[in-house]
Structures are given as structure tokens and as C-alpha cells.
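Missing here is one protein chain; the remaining ones are kept as they sit in the complex.
Lettered A, B and C in written order, each chain numbered from 1.
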Amino acid sequence: MSTFGTLFRVTTFGESHGKSVGCIVDGCPPGLSLVEADIQIQLDRRRPGQSNLTTPRDEKDKVAIQSGTESGITLGTPIGLLVPNQDQRPHDYSETDLYPRPSHADWTYLQKYSIKASSGGGRASARETIGRVAAGAIAEKYLKLVHGVEIVAFVSSVSNIAMPFINEQDERLFPEDFWELLNTIRREEVDKDAVRCPDKTVSDKMRERIHEAKEAKDSVGGTITCVIRNVPVGLGEPCFDKLEAKFAHAMLSIPATKGFEIGSGFKGTTLFGHQHNDPWVLKNDRLGTKTNNSGGTQVIM
Amino acid sequence: MSTFGTLFRVTTFGESHGKSVGCIVDGCPPGLSLVEADIQIQLDRRRPGQSNLTTPRDEKDKVAIQSGTESGITLGTPIGLLVPNQDQRPHDYSETDLYPRPSHADWTYLQKYSIKASSGGGRASARETIGRVAAGAIAEKYLKLVHGVEIVAFVSSVSNIAMPFINEQDERLFPEDFWELLNTIRREEVDKDAVRCPDKTVSDKMRERIHEAKEAKDSVGGTITCVIRNVPVGLGEPCFDKLEAKFAHAMLSIPATKGFEIGSGFKGTTLFGHQHNDPWVLKNDRLGTKTNNSGGTQVIM
Amino acid sequence: MSTFGTLFRVTTFGESHGKSVGCIVDGCPPGLSLVEADIQIQLDRRRPGQSNLTTPRDEKDKVAIQSGTESGITLGTPIGLLVPNQDQRPHDYSETDLYPRPSHADWTYLQKYSIKASSGGGRASARETIGRVAAGAIAEKYLKLVHGVEIVAFVSSVSNIAMPFINEQDERLFPEDFWELLNTIRREEVDKDAVRCPDKTVSDKMRERIHEAKEAKDSVGGTITCVIRNVPVGLGEPCFDKLEAKFAHAMLSIPATKGFEIGSGFKGTTLFGHQHNDPWVLKNDRLGTKTNNSGGTQVIM
Partner (left out) sequence: MSTFGTLFRVTTFGESHGKSVGCIVDGCPPGLSLVEADIQIQLDRRRPGQSNLTTPRDEKDKVAIQSGTESGITLGTPIGLLVPNQDQRPHDYSETDLYPRPSHADWTYLQKYSIKASSGGGRASARETIGRVAAGAIAEKYLKLVHGVEIVAFVSSVSNIAMPFINEQDERLFPEDFWELLNTIRREEVDKDAVRCPDKTVSDKMRERIHEAKEAKDSVGGTITCVIRNVPVGLGEPCFDKLEAKFAHAMLSIPATKGFEIGSGFKGTTLFGHQHNDPWVLKNDRLGTKTNNSGGTQVIM
């Protein structure tokens, strides 16, 4: 179904050919200051057409809050969010009426539903992510205000051009400057770069590679690294709903993703236990860990 | 949360002061013919202001399908439904800003959320039922087409004016003509009557009683009887999600409801087991029951 | 499915012919003192054979905690509860192999699953309620300790023999002494009476009626009234999961129940709004209601 979450829950709707895309965000606490600009800023970051590196369409997705707030304050009731589709051309990708695109969901939808939207990807269009981004904007605002949570994601590889910590291996798994980066990187810095890679030298090479692909009417893959700081203690559940399991679920539900790692990830599998375990140490007179190979599930700062 | 259902699921949003009310209907099978008129017909039946018996506002709730269909056929994807609020007066019930209304949810919302919508009932407004009615219209269309399901509800009592089968008691619990009514009553007949009571004599008295109350700026209670014919075998689950338990859940979630009965209901508790049990008999060469005190959970026609 | 609840959740299993019945209680807070005697006391209250009024089998259901506690303290992890079936006779009701019993679930199970347990009611056996009672015992202990919640239920009618407040009508709906009863009744008093009716005169008549039925190899229906005191503010959700809707769901999921009322119930439908509304009044310098026709959803003491 099109719902994710238990206490804070988003349900999305919308195809590219319809009147709008959007979502209902249920479970947002009451009393949170929330206006459309809080959400719009993230939709603008999501929007294609921000640089000459991505698809040229400038979609100008404008969100309108339908419910759940009054005078800019949340009521604790479901927040309806709507983003009109400006361009509802029913046949903008007309060949897809006739042939399923390779490595797109066209054929899979036809097999599952015996019907599919005639244009674009229908429900598998990247426009579906608008609802997620909008809900995420609200969640992030709350988490930042109440817990000081900071979430920063950046592009760490494009094609085979990677930031230094990718593909390297030593006993610490990741070099010191990678941890330094994770501790200090800010979204504002990332957003200044068109490729969203905080390493200028690497970013330049990535940009070149993307241009090559674009000129050849091709595309390239890549990886994203995300750090979340100040995560409240106790999120997640034992067994089935471990925090890392929920993250993996969420991340692999994003279109065109094929892998997920947390902490030491696949690199960690090459190590012996004595190298990989995070030893307990004193940190500011409290229990902490010397390393963070487990990806945050052990650390108390 | 604002979601009901498992495989066919509705999530609603909207207060009376916001831009719109609506819902997302998820799990609707693909390939169903569905246009706005299919839903509008039920919203028109729901709408206040259809007669001089109800509240005078003529809200003209117009539904717009946002997603989930193409060329009038469902895609199997979430159906977004939107009904704009024409009149978003923020203070149309201005006294409620100052005093909580008795037997309304004003005070309860304040206690739970420490905030409430300033006008109308906010989320507890009867406008919240628009989303349910819209989702129900889709569910009913599907059930009728695929299983021949017929759902007819009517007003069976207003104040102490009741159709004959209410408050009567005999060994059969309900008189024969009540069963005849349940087997034959059609929605079109019910809708012809302003009170929605199919018994002309009783309806006249009800109308009079409602007018009395209205003139005294008062209101009256009542009961609704609903029959569902051609229910597919096997709906519901053992134990917690028995069909009657889900019905009770759904019915008691409608604002201002205080009781639910199925089959023989409370009357049945006055009988001995030998009077109440539904004996197995042959019906058209198949196993059937002589009576239906269990309210449909035993009967095979 | 066989699961009820969201944050505090019970999943039950077990038929009368199997090795055991039981449940998993998930979401119980850690740090609660909990030993088998806390649960056993309620299973003993549930058990048939406590008086000559009920079925003669003395089942002696002994619960064993499998997990979720250590040294009598809950760990916050799932609590597995097991009650062995002492008597696993596969054919103790042998005729049910051949004929479905009227007004039992035998035929319904066969229609839904194409198979049913050969003896007793299988999953529809009253033994299924053991899991619910066990889970309820834990929930009640927690609610009592943390919120002072008191839950008292009693038999208010058997056949057409009813406590005075049933079937009566006046403008207050229920006489003063009924409210007095609800405010003061204690479980210990109720349990002293074999019929579980706190009105001695009425109880005597009920007992007689039950004996009559029993001698005639018959049974009789009845109603139960339950009061919950000190309910924490804010339980339940707007719209679909109103507290009264969840109660109705839970109550109608108990085998052989056919009706549910809260507050004024069906009686309340006969009144005018000005009679039925619960007026706000000062109570101990705080906002309270003069009456409680809404059944607790408005009252702040």
C-alpha cells in the first residue's frame, strides 16, 4: 500500500498525468509551527531543472496545505498536501504507449495490474517522490526543533568517480577525514555544489562524467552518503523493526535504488571481529565507543 | 490515525476551515470504471440542505479525482479525492472560540492536543464524513459490480417514533414483514422520503417531530437500520476481526453514534437458546437457516 | 488476523484440540512487576465450572510465562503466555463431525476455509478467549498501577430479568442510583455473587432462570455492564479509531455478542438534544459535566 510509518505516517497519491500529486501526513504532533514555505524549500531542492546536469523540465512544484494547520500551527490532525501537476499532457512520452521501456516499471505494472498509465511512469514516475519529500520536510522540522536532529546527504560517487573513502580499505575501514566530514558537513555546503558532492576535486570529475553521459543521451549511476546527527536514543524496535531495517526499507523503496549499507557496510565483512567491534571507552566522563562501525546503534556521545 | 481498512483502505484529511477535505483510497482494484459522477451521487446524498429538515447550508460539495484513474478506469494505484471547502470562514461559529460546546468534541480536542480548530468542529466536523462517503461510493460500486452486493439503509426511529419492529418483542424477535422489508427495500424508495423512512405513516410522524425540534432550536436522536444483501462468503476474520466487530468499529466511529446491534441485537438477549438459535433447513436444495438471528453470519441462501 | 492493538498488542493462538492455547503480548512497558499469579487470577475468574450455573468442566487452566520477564519484572520484550490443554480429546463433541451446530461457527468455518477442526469449536471455541483474558490481566495491572484505572463489569440482565436501570426511561435516562452504582461498585463485590449481578434481588431471579434453562438443556442470553474509572485523558483517536469505536470492535469480537452501547446508548436516541447534551458545570473548581450521557468522552472530573 502507499503508506509508510506507524506513529508518524505518510500516505501518498498521484501520477504525472493526473490533476495533482500529494500526500496525507498523519500523526504530526500538534503545536508545531508549519507553513507552506517549510515544505516548499524541500520541494525546490527535489525539483529537476535546477542545473544543466539534470532533466531540463522546470516543474515549479507548488505545495498547498489543505488541512491540519490553522494560523500556521499544526492541530495534531492529518495534514493534506497537494502539488498540482502543471502539465498534464497525456502523451508526453508517446512511445511508451507502444513499447515498455527497459528497466522501467512499465511492463511490471502491466503484469501486476493488467493496465498502466499511458504516459510517463504513472505511479512509478519520479513525481511520486514529491509526497515523500513533503512529508519528510515536516518530519525533519519537528526532529530538528525537538531533538536537534541534523540530516545531511551528499553524492559520494558517480559512475566510478568516488570520494576517497569509497573503495578504500584499512583496519579503521574509513579514514579519519571521513569521520571528520560526517561530523561537520552541513547541508548548505552540499547544496552549493551542482553535483551535491562536497569534495571539489571529485565533484569536478563527476560533473564532467555526467556531461559526457548527457551528451551521449545516456545516464550514469551513483551512490549517496547520509549522516544523521543527534538521533534520539531508543528509536527502532528489537527484531523486525530495527532502526537499520526500517532505513533499508525506506531507502530501497526509492525508485532505482539497488543497495543499502549502514556503518561499516559490506567493507566490514572483510574484517576480523577484533578489528570490527566498537570498543567501549570513556568520552566526556560517559560511556562511548572508540569507533562507530555499527553505524550509530551503539554510540552514546 | 485517520486510516481504516487493510486491503481496501481509506485515509481521510480535512477540517471545515481548510482549503479542502478529502481522502486517499488505496487498494481499489484496477480496471474498474470510475468517474467523478460515481462519487458525486453519494456526496449529494450526504449533503446537508436537501430538505427543510436539516441544516440550511447548501454546501455543494464537488469532488475532483486527483489520481488513480485514467480515461475513467482505475489503475490500481491510490485514488486521491478532493472536495474544496467553498466557505472557509475562520470564525463562523465565533462563540466556540470562547466556550466549548456541550456534547461536542471541542473540550476533548483541547485536552488531547492542547489546541483546536477555532471554528466549527475542526476535524470533528461532520464534513469529515465526506472522505468516508467518497471512499464508500467506490467500494460500493466495486462490490455491486463484482458480487451484486446491495446496501440499503433507512431511518427506523426518530425520538420515540419508531417503525413497528423496533421495541416489539415476540419469539421470532422481528415480525415477518420486517424480514420482507429487509429483503425487498431499495435505496430509490428510501431516498424519495425526506426523512429516509420507508414507512409512510411513521415518516409523517417523524417529520412532525423533527419540525417541532427545529422550531424549538432543538434536535432529536434516532436510529438507522441497514441491510446488506449478497455479501460474499468468508468476509471477516476469526477472533478479533469478526465481520460484526469491524462493522461495530466502523459504525461507532461515525460522529454522535452511541450503539450498534447486529441480527437479534439486544432483543435477542431476552430469549432462551432454543428460541434464538437459527435452525438448519433445506433451502433450494442447499443448507440454509430458518431464521437469521445471527445477522447473516450463518446464512447460506 | 489474530492480532489486536497497536502499541500494546496481543496475538492469540490455539484450538481446544491442540497442545495449548496462548498468546504473545507485545508492547508491554519494561519494569512492570509481573508473575504468573497476576495472570492466573483472571484465568481463574474466566474458567467455566466455578459454580453449578455454568458448564460442568473444570478446566484448571494454568498459565506459564515463556518470555518477556526476568525475576518477575517485564523486560519490554514480547511476553509469551502458554496454557496447556489438559484434555485434547479429538472427538469429544463427535456429532459435530457430521452436522454443523446451529448458531455456531462450524458451517461458517467450512465455507471460509473448506476445513474445520473436528471437535469443539476449534478456533471459535470459548477457549480462544484465554489469550485475551491473559493479555487483559497484564494491561489491567499496568493501567491500575500507573493511572489508577479500575475496571468493573457485572451482569445487568439475564433473559428478561434486568437490573432496574435497564428498560427504564426518564429524562435523565438512568436513575441516580445507577450512577451511584457505577461510581462505587467493586469487582470483589461482583465476584461474590454466582451470577455476577450486584443486585441481590435481581440476582436471585436470574439464578432461578438460569437453572430453569439448564434443566431444560437450554441456555439464556444476557447483557453485561462495564464501568472503567480513571481513564487517562486522550485515549483514542479522532475519526476512525475513536475510543468508543475501538471498544465496540473489541466487544463485538467476543463470541456470541450482538450489541454494544456506550453512554446513553439506544435510549439516548429517544431524547431531544436539550435533554441529552451534557451541560458544562463547575466541579471542584474545574470544568466538568452535569451528566455523562456521552459515556465518558466529555467528562473531566
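FYI, a residue touches a chain if its C-beta (ideal position, glycine included) is under 8 Å from a C-beta of that chain, and two chains touch if they have at least 3 such contacts.
Remember, it's a predicted structure, so these values are computed and weren't measured experimentally.
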Absent-chain contact - pick from C:75, C:126, C:149 or C:194: C:75
Those residues of chain C which, in the complete complex, touch the missing chain: 1-3, 9, 11-15, 17-24, 26-27, 30-31, 64-70, 73, 75-80, 82, 90, 112-118, 122-123
Interface residues of chain A (partner: the chain not displayed): 1-4, 12, 99-100, 102-103, 105, 107-109, 111-112, 123-124, 128, 157, 159-160, 213, 216, 218-223, 233-234, 237-242, 244-253, 257-266, 268-274, 276-280, 287, 289, 293-295, 297-298, 300
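By our rule, only the chains that are shown with their structure count from here on.
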Distance from chain B to chain A - Cα centre to Cα centre, in angstrom: 41
Distance between chain centroids, defined by C-alpha means - chain B, chain C (Å): 27
Multi-partner residues of chain B (at least 2 other chains): 1-3, 12, 112, 123
